[in-house]
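Here's the structure, in structure tokens; my notes come after.
The complex appears here without one of its protein chains, the remainder shown in place.
Chain naming follows the written order as A and B, and within any one chain the residues start at number 1.
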Amino acid sequence: MDAALIPEGAKRCSFPKFMLGIAIVGAVLLWGVYAMLLCWFKGLNQTNMNDYYGFALWIWADLAVIAVGGGAFFTGLLKYILKIDELKNIINFAVIIGFICYSSALLILAIDIGQPLRGWFIFWHANVHSMLTEVAFCLSLYFAVLTIEFIPNILENRQLNKVPFFHHLAHNMHGTMAIFAATGAFLSFFHQGSLGGVAGVLYGRPFAVREGLLIWPWTFFLFTWSAAAFGPCFTLLVTRITEAVTGKKLVKDNVVHLLAKISGWMICTYIIAKIIDTIYWATVTAPGLGFEMSHFYTNNSFYGYWILVTEVIICGVIPGILLINKTTRENHSLRLLAIILGVIGVCLNRWVMVLQVVAVPVMPFDTWALYIPSWQEVATTILPVAYGIILIAVTYRYLPVFPQERELNQSKAQES
Amino acid sequence: MQDKKAHKFGMVIDLDKCTGCGSCTVSCMAENNIPFKEDESDKKDSITWMRVYKLTNGKSFPDTQTAYLPRPCQHCGGKGDHGHSPCVSVCPATATDYGYDTGIVSQIYTRCFGCRYCMVSCPYHARYFNWWDPVWPEGMEKYLSPNVSPRMRGVVEKCSFCYHRYQLAREQAYYNETDEIPEDAYQTACTTACPAGAIIFGDLNNPSHRVHQIVKPDPHPDPLNHDVVGKSRNPKVFRLLERLGTNPKVYYMSEKEWIRKVGDSYLDGEWDKMKNHHGSASHD
Partner (left out) sequence: MKVDRRSFLGLGLGAVAGIAISPVGAKLTDDSSIWTQNWPWTPVPPDGKITYGQSVCTLCPGTCGINVRKIDGRPVKIEGQDTYPVNNGGACLHGIAGLQYLYDPCRVKTPLKKNNGRFEPISWEEAITLVAGRLGKIRENQRPDSLACITDTNLGSVPGLFSHFMTAFGSPNHFTMQTLESWLTQTAQTLHGSGHTLGFDLDNADFILSFGAGIIEGWGSPVACFKANSGRMQRGAKFYQIEPRLSNTAATADKWIPIHPGTEADLAMAMCGILLQENLFDPEFAAGFRGGLNRFNAMVQQKYPVDQVAAITGISAADIKKTAIAFAKAKMPVAVPGKGRGDGAQSLKEFAAIHTLNCLTGNINKKGGTFVKPVPGYLAFPDPVQDAVARDGAAQEKLAGSAQELVTKIHQSDAPVVDTLFVYSANPCYSLNDPMQTRAAFEKIPFVVNFTSFMDETALASDVILPISTFLERFEDVPSKAGFAGLVVGLAQPVVDPVFDTRSPGDALIHLAKTLGGTMGDSFDWPDYKTCLKSLVPGIWNDLSKSGYAVVSQGPPAGRVRTDFAFLAENPSTIQPQGDADLTLVPIDDMRVASTAPASSPFAIKTVSDRVIKNRDMFVEINPKTANGLKDGGFVTVTTPAGSAKVRLNFNEGIMPGVIGMVKGLGHTFDNRYVAGKGVNVHELISPVIEPGSGLDAAFGVKASISKA
């Protein structure tokens, strides 16, 4: 039915089967859209946020998708700037994932703010001192960059590519992609960092506040570094999931191993920095403000030391070690375990730096504040996941996302 | 930035006199058109610019003691008192700003787009979000004051030190052809309401004002923490979370040591060392 649109030589499931899958995910998407409309028309009283939880699930989701979407800028940096050519086989997918993550982040922000119609005030009345202003500018610009990086891949669709203009446009854009990759890396460095800065500059919140370099608190650098480190994990994870769903091998092992190795070394260096940061904060910064470390991890029913151990050791040190070690890295299951742990680790880090920050009492007579999101918050957070699945399904079906797909699946195709 | 004539409006609250009666809270709500909902028992979703906290010394019967602490916006001067208050420095749209001529942290409701970053930055929970459309029972909107615009849903609001009263006082001074705003010409709604006379408001920069005389603010940075400026040289006076370097303009006063201790966080044993430094006349 849609055979003319499917990339040449690629095998795809039947159109009805495809549409059935889309419909199922689409139903989840509609649920999210319904919740989104509730939030827009009835206001944020639809959420379980409150005056203690001004930032909650959504801001966490924002930070998390941007962190895991960091695979796009970092892979782009490696491929176009550092000229690691093997990565061309995964860069398209990394860009698509990045595009999904960043568009999701913007959508969530549009739901999250109390006055969405005034959202543009962040540009118009910009406060240069605010980390959020930096985030907004870099995020929007980088999203534009991602869109530009995504376009050539779209234009490579079999039918679109027949239009000479599009064909040449795609070709020429590929040629100039290094410039965009560099711009993207630069912008990403800043907005990933500013997102870390968002927490780090909160000098009224001893759990979040960090000393730093010039105007940038240490979290600025930690966030950039962790996005670069764990982003590729997410790219690999989504690739692996796509392979599992499609039942095909899409990227060659050497490419996967290479990216995993780079990610592993990044994770290891990051986690060392993170451990130093934590120790310094726990022994110098917080006590200097009158807070023992235990203040942040006791006297409440959820936030215990377990969260720190999980984030730093189980989901930081362990995946790092698994990925820098050749045997474990090249072991299918252990590598999968490592990238899953890595993705959890970075998401947990973002959770802690958003939600634990506001959960901890600061005034001595204040109390811990715990929070459970409302279904509207959950639905609107799942909404981008559903949207991401649909976009991946559509792009995979109609665009030559994986350059190695044909080669890897030729023999199979011939056999059948 | 601070010219010679700049005011620095601030407050001293005598916690020994405070009865916890709630007049300040209600006066504030009536003055500033603060709405109310059917259920206001969720204090994390209840707009009270002036919130009264209950303090306890944590001891058991019969040694237990309690006190109340009214908490308006602290109108922080930020680290080093340079005007980079925790909230002002993070607002992406300049919807909250520091008045260098008054020391008052303003909030522009029509510019706020509701990102709530300022709320996250404020350790005092002085900022409130309009989760709901403000609705008054039929006819009751007739008592709303034109001096403060009712807020629409989706924006953050907070205590303004009754800035509209400052504007009226300034207009009056202009009318009287003087630059001087007399101490009693500009008083916040909570101050005038307090039946116990526990709240004192005025210009911390003006030596003739009672706040200045009680607080005796140290103009120099605290030698132990250079972020802290304007520490009180009165040993009975303290500020909330002073160690964070937020430099609030709301001071508290108590004869009771346990109350003064609850104003900030201290490591084990640290209080006994620090309390002697507290309000030290290091620059006298």
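Basically, contacts are C-beta pairs under 8 Å (C-beta built on N, C-alpha and C of every residue); 3 or more make two chains touch, one makes a residue touch a chain.
This one's a predicted model, so the numbers in the text were calculated from it and none came from an experiment.
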Of A:Ile81, A:Leu117, A:Val284 or A:Val394, the one touching the omitted chain in the full complex: A:Leu117
Option touching the unshown chain, where B:Met119, B:Val156, B:Ala193 or B:Val211 are the choices: B:Ala193
Absent chain, residues of chain A that touch it: 115, 117-118, 120-121, 163
Chain not shown, touching residues in chain B: 14, 16-17, 19-23, 25-27, 29-31, 33, 36-43, 46, 48, 52, 54, 56, 59-62, 64-68, 110, 133-146, 149-154, 189, 192-198
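As a convention for this text, only the chains that are shown with their structure count from here on.
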Rounded Å distance between chain A and chain B, as computed from the means of their C-alpha atoms: 40
Residues of chain B that touch chain A when the two form their complex: 42, 44-46, 53-56, 69, 79, 84, 86, 88-95, 111-125, 127-133, 152-156, 240-241, 243-246, 262-268, 270
Interfacial residue positions of chain A with respect to chain B in the complex: 43-45, 49-55, 112-116, 118-119, 121-122, 124-127, 129-133, 136, 198, 201-206, 287-292, 295, 357-358, 362-366, 369
